[in-house]
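With one protein chain held back, the other chains of the complex are shown just where they sit.
Order of writing sets the labels: A and B. Residues in every chain begin at 1.
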Amino acid sequence: MSAGESLRAIRERKPLVHQITNYVVMNETANATLALGALPVMAHAPEEVEEMVGLAGALVLNIGTLSSHWIEAMLAAGWAANQRGVPVVLDPVGAGATAYRTDTAQRILDEIDVAVLRGNAGEIATLVGVAAEVRGVESTAVGAEPAHLAREAARSLGVVASVTGPVDHVSDGERVAAIANGDPMLATITGTGCMSSAMTGCFLAVAESPFDAAVEALVAFGVAGEEAARGARGPGSFHVNLYDALAALDPGTLDSRAKVS
Amino acid sequence: MSAGESLRAIRERKPLVHQITNYVVMNETANATLALGALPVMAHAPEEVEEMVGLAGALVLNIGTLSSHWIEAMLAAGWAANQRGVPVVLDPVGAGATAYRTDTAQRILDEIDVAVLRGNAGEIATLVGVAAEVRGVESTAVGAEPAHLAREAARSLGVVASVTGPVDHVSDGERVAAIANGDPMLATITGTGCMSSAMTGCFLAVAESPFDAAVEALVAFGVAGEEAARGARGPGSFHVNLYDALAALDPGTLDSRAKVS
Partner (left out) sequence: MSAGESLRAIRERKPLVHQITNYVVMNETANATLALGALPVMAHAPEEVEEMVGLAGALVLNIGTLSSHWIEAMLAAGWAANQRGVPVVLDPVGAGATAYRTDTAQRILDEIDVAVLRGNAGEIATLVGVAAEVRGVESTAVGAEPAHLAREAARSLGVVASVTGPVDHVSDGERVAAIANGDPMLATITGTGCMSSAMTGCFLAVAESPFDAAVEALVAFGVAGEEAARGARGPGSFHVNLYDALAALDPGTLDSRAKVS
């Protein structure tokens, strides 16, 4: 399937995407999921995560505002997802900024079968032991070329690695796709990385493989970002345009706009 | 009183509406409450909910992102509200999706005197034991006609039932009002159900009865949705327009736009 075909499938099947994510972006990733055409649900209680994930087409784990109860919920949901064949996305927000975040991301990777690891270069580099500088939740300097980093992360962590930045790189350990869609304005609002992880969850629920899902999600989100930047007067109006653009994505023309190499 | 008269009273008295709600929509329901003309306050600590609800004109309980501490806070706030005559709205988000949510909604209904139960058809059907399909927080199929469902819920649960959908139905067990205001775009963003529960809380603080409050709130919110859809280019701009439209609601003309039968 292509990004356009997967988008059409998302809109027809409306997969439920279970998200255990951070407080900062819950509304934003829920609305991005709805705008794309899938159904979001946020649930983090240990009493219900296993039941909820059983209804879902994908599970998105995001460590952006961690605490110990939430880690237990993420692990419980992840285990249940693995048992039921529900694919899992991990967004290791801020790995490298504090030991707590690095350790938690590592623990999830150790205990859960993660289909796609989606992060910025600093976060991914931290998890493969490459030198990186992470300030808060921003990647500021990484001692590795991103295509190489994506391949290394995929191989050493046993995931599809989705490393986003000015150009995104996705690797399954063999192939590396570079996606040049997007716009610099995506970096001017908080939560666009988290949204791209949510989009990856939506595509995982329908795509042929985790590699395809990761690439297709970044194409779709990047094209929406390009559209949103048109006429934006700043980060506020760009943010509003982004939901409009996600909802307006056309499955029939999406593939013609993909910049994948 | 009518919807217009109650809206005028809200803007004059600015009732405090205490909301214990989910992480996804806290900002959205607070801003909708302010835009309508009331004052929102979010407080969930057991140490303060009883004191806070004593200052409030209504209490809104919403189980959208549950955990055990929050359930205890909801019960404590609900008991205090009942003792002080502060009316309570319950929004049973996701009842029917997981046993935890169904059980929690049922427990609140058992232990608290709920004035208005505001939910979608699947959630309300679940709570009266009618067959329903709930995926995450979306109602997808219900084995009952909505007017009948509202009346049954009101009778069996001892509440005013406010069942929202393409046409909303409100019943006190005897009367059933159908409200045809609104716009399909309300379903394209997350939290509009939660907002309609918050609006119900605002009207409860001033209206003559819980039945009137539930009807008037859905008229006002539906008319705002109709206005917001004008010129909206998608869910992002609709969302922005919705707050503008709530603030622009005119008490003098609101009743002429009500589609209630």
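The rule is simple: a contact is a pair of C-beta atoms (placed from the backbone, for glycine too) under 8 Å apart; a residue touches a chain by one contact, two chains touch by 3 or more.
In this text the structure is predicted, and so the values were computed from the model without any measurement.
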Contacting the left-out chain in the complete assembly, out of B:A43, B:L109, B:V130 or B:V260: B:A43
Selected residue (touches chain absent from view) among A:S2, A:T188 or A:S209: A:T188
Chain not shown, touching residues in chain A: 22-25, 27-28, 64-68, 94, 97-101, 135-138, 188-191, 233-237, 239-240
Those residues of chain B which, in the complete complex, touch the missing chain: 16, 18, 23, 26-27, 30-31, 34-35, 39-45, 47-48, 51-52, 55-56, 69, 239-248
